[in-house]
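Sharing a structure here in structure tokens format.
And now, chain A:
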Amino acid sequence: MCFLLLLVACAPGVAQQSRPQPQPQPAPPAATDEFVPISQLPAQDQLPAAPLLVTAYAFVWVALFGYLLSVGRRLTKVQREVDRLESDIARGTRT
Partner candidate 1 sequence: MPKWFMPLAGVNAVMFAAAPFLIARADYESTMGLVQKIFYFHMPSASMFLLSAIVCGIASARFLFGGSPRQDRLAYAAAELAVLFGAITLVTGPLWARKAWGVWWAWDVRLTSSLMGWMVAWAYLLVRKYGGPGSDKLAAGLALFGMANVPFVYISVNYWRTIHPKTSVVPTLPADMGTALWFSFACFLLLFTLLLRVRVHLEEQRAKLDTLYLSLDE
Partner candidate 2 sequence: MIRTAWLILRKDLTVEVRSLEIAYTTIFFAVSCVLFFAFALVKEGKAPEDGAAGILWIAIAFAGTLALGRTFERERQSETLRALLMAPAARPAIYVGKLLGIVALLIAAEVVLVPLVAFLFQAPLLSHPLWLAAVLVSGTIGFAAVGTLFSAMLVRARSRDVLLPVLLYPITVPVIIAGVRATAELLQPDGELALVRFWVALLLALDVVFVTLALWTFEPLMTD
């Protein structure tokens, strides 16, 4: 089912690539259709990429780590409660 979806999804992309180019010189394919490794000319705008890249990866680490901490904290709390109750039941006393 996922494979079929992928197939359906790739078909328009393939069809688009086989369409003839209207300009005389072959323009580089748009970044929406395929990624092209660096061999073309740059002409970028001046926004520095490094802070964005670092922020993105930093956010991923922080989010994953933060989630692990959150689950760990909740787990220890519940675990402590469970242990306490079990020992109370074993001793036969009510809390």
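Basically, a contact is a pair of C-beta atoms (placed from the backbone, for glycine too) under 8 Å apart; a residue touches a chain by one contact, two chains touch by 3 or more; residues count from 1.
A quick word on the picks: all candidates are chains of the complex that A comes from, given by their letters.
Everything numeric in this text was worked out from a predicted model, so none of it was measured.
The candidate list 1 or 2 contains one chain touching chain A in this complex, and it is 1. Residues 5-6, 8-10, 12-14, 16-17, 28, 31-40, 42, 44-45, 47, 49-50, 52-53, 55-57, 59-60, 63-64, 67-68, 71, 74-75, 78-79, 81-82, 85-86, 88-89, 94-95 of chain A are the ones touching candidate 1 in the complex.
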